[in-house]
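All protein chains but one are shown at their positions in the complex.
For subunit A:
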Amino acid sequence: MLRIDDLSAWYGEAQVLRGVSLEIAAGEVVTLCGRNGAGKTTLLRCVMGLHPGQRGTVELAGRTLSGQPAHRRARAGLGWVPDDRGCYATLTVAETLSLPPVVGPSPWSLEQVYDAFPHLHARRNAPSTTLSGGEQQMLALARVLRMGARLLLCDEPTEGLSPLLVAQVGDILRQAKQHGVAVLLVEQNLHFATTVADRHHLLAEGRVVESLENSEVAAREKDLLAYLGI
């Protein structure tokens, strides 16, 4: 579904990504782990086309995205779930849901979204920034599902959420996965990552230093936690 080949990125003179290559198949959830500053968010921004200083190839379902502006990449099937949850003060919850165009073959209908997230239905006419943190996260996820995005780019969707809500985020991601949606997930919560992901890439100083199957993570959990500095 997604193929990243030899991707490098710079902030001015400083290189933050150094030749990252990875692939994600349809229905696969892959995490990026690493300390702050390892380049995880920059990698997501590069795939989305929001980071101007980048070199390398990004392909979605065989179509090259490199050089395309972000709105074209979204229309090609990328679902953007940013770390700030991407809410608008000037748009209601209902408007925030219907803002992006439908881009994929199997979008959720508004009814499906409201069935799965009754809180969003109850607050549908409120400005989306007035939702609680957890509701904002659900809104960000519901929005890309309604687009029918083929690949979700999720930046720390569980950050700051209660265990109950973290579990709910997990349910949503697993549900998307069952429908063949691929996910590239930036995640600090290693335990959560193992409950949803198939594979994990460890990022350090802009490089993929290690790639692990889910089963390997449990065996080396202590080791990895120490490495991540958590």
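Keep in mind that, in the parts below, a residue touches a chain if its C-beta (ideal position, glycine included) is under 8 Å from a C-beta of that chain, and two chains touch if they have at least 3 such contacts; residues count from 1.
Convention: contacts and distances are computed from a predicted model.
A.B. asks: Pick, from "aminomethyltransferase", "Branched-chain amino acid ABC transporter permease", "Cytochrome c-type biogenesis protein" or "Anaphase-promoting complex subunit 4 WD40 domain-containing protein", the protein name that UniProt gives for the chain of this complex that is not shown.
C.D. replies: "Branched-chain amino acid ABC transporter permease"
A.B. asks: Considering the complete complex, identify which of A:Arg35, A:Arg75 or A:His121 is in touch with the unshown chain.
C.D. replies: Of the listed residues, the one touching the omitted chain is A:Arg75.
A.B. asks: Identify the residue among A:Pro100, A:Gly134, A:Pro157 or A:Gly206 that touches the chain left out of the display.
C.D. replies: Among A:Pro100, A:Gly134, A:Pro157 or A:Gly206, only A:Pro100 touches the chain that is not shown.
A.B. asks: In the whole complex, not just what's shown, which of A:Met1, A:Cys33, A:Val93 or A:Met147 touches the removed chain?
C.D. replies: Per the contact definition at the top, the residue touching the missing chain is A:Met147.
A.B. asks: Which residue from A:Gly86, A:Pro107, A:Pro157 or A:Gly206 sits in contact with the chain not drawn here?
C.D. replies: Counting the whole complex, the residue in contact with the absent chain is A:Gly86.
A.B. asks: Tell me, which residues in subunit A touch the chain that this view leaves out?
C.D. replies: Residue positions of subunit A that touch the missing chain: 48-50, 69-71, 74-75, 78, 80, 82, 86, 88-91, 95, 98-101, 103, 143, 147.
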